[in-house]
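Pasting a structure here, questions to come.
Note that this complex is displayed minus one protein chain, with the remaining chains in position.
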Amino acid sequence: MYEQLFLLRNYEDRIYYMFLEGIMPGTIHQSQGQEACAVGVLFDVRKEDYMTSTHRPAGHCLAKGVSLESMMCEMFAKANGCCKGKGGAMHTGDISVGAIPAVAITAGGMPVAIGAGLSCKMRKTDNVVICFFGDGASNEGAFHESMNAAAIWNLPVVFVCENNLYGASTHINQVIKIKDLAERAAAYGMPGYVADGNDVLAVNKAANEAIDRARKGKGPTLLELKTYRRCGHSRNDACGYRDKQEEKEWFEKDPVARCKNYILQQQLAAPVELEAIEKKVLQQIDDAVAFAKASPSPEPQDALLHVYA
Amino acid sequence: MYEQLFLLRNYEDRIYYMFLEGIMPGTIHQSQGQEACAVGVLFDVRKEDYMTSTHRPAGHCLAKGVSLESMMCEMFAKANGCCKGKGGAMHTGDISVGAIPAVAITAGGMPVAIGAGLSCKMRKTDNVVICFFGDGASNEGAFHESMNAAAIWNLPVVFVCENNLYGASTHINQVIKIKDLAERAAAYGMPGYVADGNDVLAVNKAANEAIDRARKGKGPTLLELKTYRRCGHSRNDACGYRDKQEEKEWFEKDPVARCKNYILQQQLAAPVELEAIEKKVLQQIDDAVAFAKASPSPEPQDALLHVYA
Amino acid sequence: MATLSIAEALREAIREEMRRDERVFCLGEDIDIEGGFGGAFTVTLGLSKEFGHERILDTPISEIMIAGAAVGAAMTGMIPIADVQYGDFLFCMMDQLANNAAKMTYMSGGTVKVPMVMRAPVGATTRGAQHAQSLEGFFTHIPGLKIICPSTAYDAKGLLKTAIRDNNPVVVFEHKLLYGSKGNRAEKAALSPVGEVPDEEYLIPFGEGVIRREGKDITIVANLLMVYRAMEAADILEKEGISVEVIDPRTLVPFDYELVIHSIRKTSRLMIVEEDTKRNGWGAEVAAQIAEDALYYLDAPIVRVAGYDVPVPFAPVMENYVVPSASRIAEAARKLMKS
Partner (left out) sequence: MATLSIAEALREAIREEMRRDERVFCLGEDIDIEGGFGGAFTVTLGLSKEFGHERILDTPISEIMIAGAAVGAAMTGMIPIADVQYGDFLFCMMDQLANNAAKMTYMSGGTVKVPMVMRAPVGATTRGAQHAQSLEGFFTHIPGLKIICPSTAYDAKGLLKTAIRDNNPVVVFEHKLLYGSKGNRAEKAALSPVGEVPDEEYLIPFGEGVIRREGKDITIVANLLMVYRAMEAADILEKEGISVEVIDPRTLVPFDYELVIHSIRKTSRLMIVEEDTKRNGWGAEVAAQIAEDALYYLDAPIVRVAGYDVPVPFAPVMENYVVPSASRIAEAARKLMKS
């Protein structure tokens, strides 16, 4: 798990730097600080399980097994990106590993998860669907319609709300009146739980219970993970709307550092082992960047392909 | 109150017969059996209070004070209908008495109620908004977004869910997993109550409490009224999807008869007094029909007017 | 040969495809509740008897979910046929259709496919403005969708079967007045375009229009109910010595320009008739395309007879005024012959 956390963090940091350098097109929505959510939830899922994601999909996709190279190529708008340069950051995905291309419409991926859940059920598989969304998304109509459908049809869907306290610049307390978003599950007759989204083990445990229920045909769960963005909402966001004290407190709960400390404290691995892992990951990222830079761009006219399957 | 209940019932029955006779154009969605909801909720509201309604608006509109003649004329597609023959049954309303033209999109009137609530609040009036919708509507995204907005902005909106057990042919238990729709209020931090929708006094009491809260700036309420349609969902609906035992039980709880019995039992009025009221109402309906029949149709080219204000 | 109404033909298409392919299923509101309606216009009536309620899935009133679920199911190995009771409600699911269904294949660089069908009844039937719209023009404007509009039982069955087998999202516009005039849910003003439908299986390819009537003076391109109105107008005009060729494009995306151009080379006059409102209706595109590619074949302006640019009014006298009638078409044709 630490390897994955470290990968997510450094992949996104690297993207960020390249973005600042101006060598990367488009826009970015990053998830540094939220890595434990993606890794904890997805660590034990199968390749055949599906996942829907959001405008902030990089962590989810890496954790679901989308190849680092193909993601990096997509970020560089290359022809061999996971979406052939057609999708871009906000639509990252790879259906061959169950990562449905991300939907950048807030909560717009949630009804899609219902369809994937129906599909898993109707085809009589025991695969499940992980549906990621944010705190802000929970105020969309699509959230409501999806939650209710999953509940009444007892679908194998795990709804994972990464509550990072903000929807863009808006604090969640300004747009809901309840304490925990997990409470909303009750409105659908669905179980709802809260977990510490910065503790990868806690996330993993809560997620695995929900996944297990779903796999066994016992229906959906809403899992609210309390977490925080270390980065801005999108590029060029200095987070002027956030309280500095709040930032400080959350930054101290960094999920990557926390996992590392835990491993070292519990002596689950020696420092050198972790260093070796880190070195390997950084090398992988370097390689991916080099590979992406060397990869061919699509031809302009390729824009006309793939409108229809 | 009894006069109103009797009016609503007989207005709709009369429409129904004329519809069967084939002298009335369009389609109808009637609310016989649900009269206590409209009457009980609206009995004490002001003309300046607003109301939003649904595809089944006749009872709401009569109870809100839309004139019988203008509604009858609208049903006959006449030029002096409350919507000049442009709206029809599903868009009945009259803004001059606070009845916002009904929205026939399920739950589509709910966000409109939010706007009216904002307006009441921003203009610093103490008027309130009554927002009618059905059990089926509570599964629409528009419901969710509206409920949440009313809660966080503490709007003077009373959400009235007439739970008549069916959305068209679909039983509510097939499309929700919870017992009472009122439970959904909790998801927004809003109070939610259930009342017997076939008991006009119970409805009136519950509604007045909610209205009072709203008027005093204490925010919105969700009020679920348990009730039942005596009629089909729309024209030509024999209700083959309903359990006959269920129908029987509910028909025994008829809100109009119940109110009448109550009045007689409590000796609040003598039978002759009620008869006089009934006679008066039936005469009013006769007059309205005669008036509507004698009223002029719009000219075909009038279709081109009123696209813009 | 069986003689079927359009509603029956659509039902048979669904039945055959569901028998053929396990992945096909239907979802929508009230599509086959026991004792219920079989969808707003009976198309799916009784199918749950054969296929069960899992494959004929009655949903809550949740249009965003219905469309999104269709997209998600389609991407993951199923072939959903989703239903809205009235086309007007497509607006409630517009985001899922326009932003997801239509774009998923493209955004994924062709790595996913979205084989789904979205069925929607259109047309004005004295129900007022929110149950009356013809929405073709909105959907022809969305790259990534295919749009079909069958006007006969034969076409309904053949085109719907093709739609179900297509690997892309297909929107089917069906006209309320063409489903058939029998049964207790039939519309008062309904036509009865029952038609012969072969017993053997057949598919109709997209992008092939048909000439409903041959003529030499004016080409009229019309869809759905307007095909019948145009035919009526052609009868009237024939008596006046004006010979009208009526083309039913059958599918709007892709569109059979070849057939239209072939026809106007002969007639040198083009009229487009649609029930959808005129400004930016699908007819605008056809007119624009012809004005771009085949202007020199024309001897006269391209005329569109369409719904006036107003919401649909309730009163029948006004509704009849707004929706193109045979006499309005005929009048426009006479004028066109003089210009």
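Letters A, B and C name the chains as they come in the text, with residue numbers starting at 1 for each one.
Everything below uses one rule, namely that contacts are C-beta pairs under 8 Å (C-beta built on N, C-alpha and C of every residue); 3 or more make two chains touch, one makes a residue touch a chain.
All figures in this text were calculated on a predicted structure; none of them were measured in a lab.
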- Item | Contacts of the hidden chain among displayed chains | A, B, C
- Task: Consider the whole complex, including the chain that is not shown, and state which of B:Met75, B:Val103 or B:Ala185 touches that chain.
- Result: B:Val103
- Message: For the chain left out of this view, which of C:Glu12, C:Asp88 or C:Asp155 touches it?
- Response: C:Asp88
- Task: Using the definition of touch stated at the top, determine which of A:Thr27, A:Asn261 or A:Gln283 touches the missing chain.
- Result: A:Thr27
- Message: One chain is left out of this view; which of A:Ala89, A:Leu181 or A:Cys259 touches it in the full complex?
- Response: A:Ala89
- Note on the structure: It is residues of chain B that touch the chain not shown, namely 50, 52, 81-87, 91, 93-96, 100-101, 103, 105, 108, 110-120, 122-123, 141-142, 145-146, 148-149, 152, 305-309
- Query: Since one chain has been left out of the picture, which residues of chain A touch it in the full complex?
  - Reply: 25-27, 74, 77-78, 83, 85-91, 103-108, 136-137, 139-141, 167-170, 174-176, 236-237, 239-242, 297-304, 307
- Message: Give me the chain C residues in contact with the hidden chain, please.
- Response: 88-89, 91-92, 94-95, 98-99, 102-103, 106-107, 128-130, 137-138, 140-141, 143-144, 253, 277, 279-285, 287-293, 295-296, 298, 300-304, 309-311, 313
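Assume only the chains that are shown with their structure count from here on.
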- Query: Line, ring, star, complete or other: which describes how these chains touch one another?
  - Reply: complete
- Query: In whole angstrom, how far does the Cα centroid of chain B sit from the Cα centroid of chain C?
  - Reply: 35
- Task: Would you give the residues of chain A that are in contact with at least 2 other chains, written as numbers and ranges?
- Result: 141-142, 145, 148, 152
- Give me the residues of chain C that touch two or more other chains. 59-60, 62-64
